[in-house]
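One protein chain omitted, others in place.
Now for chain A:
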Amino acid sequence: MHYQAELYGNYYASTVRQSAAVDPLERVVRLASGSAVVIFSLSTCCMCHAVKRLFCGMGVNPTVYELDQDPRGKEIERALMRLLGGGSSVPVVFIGGKLVGAMDRVMASHINGTLVPLLKEAGALWL
């Protein structure tokens, strides 16, 4: 699991002109495509901790973005909330750039056996 702390910094380094005007959702999509497994989380959220433990228990190495350590994290949180249709903003999981959902969707997909193939497809699991 590796944490991207300098989200804004990286972003700014790569695209200077559009730094202020990028739609947070677009940022989300861009970040999500950057790794096989991406988790948007809050460091204080215990459910996020649970989802992290779930992936680590399966032997997956997810990329975690702690939104409370991002200066523009609030926007992303709001965007995520809109994406999920209300409720809590985190945790949100992307696998292979595709949205899986919040904790309940992740659990459901794991129980019905669709999560592991998805992980394998994204290259996060090799076994």
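Please note the rule applied: contacts are C-beta pairs under 8 Å (C-beta built on N, C-alpha and C of every residue); 3 or more make two chains touch, one makes a residue touch a chain; residues count from 1.
The rule we apply is simple: contacts and distances are computed from a predicted model.
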Choices "thioredoxin-disulfide reductase (NADPH)", "Sodium/hydrogen exchanger", "Chromatin accessibility complex protein 1" or "BZIP domain-containing protein" - which one is the UniProt name of the chain not shown: "BZIP domain-containing protein"
Touch with the omitted chain, as defined above, among A:V29, A:M47 or A:A122: A:M47
Chain A residues touching the omitted chain (full complex): 44-47, 49-51, 53-54, 57-58, 88, 103-104, 107-108, 110-113, 115
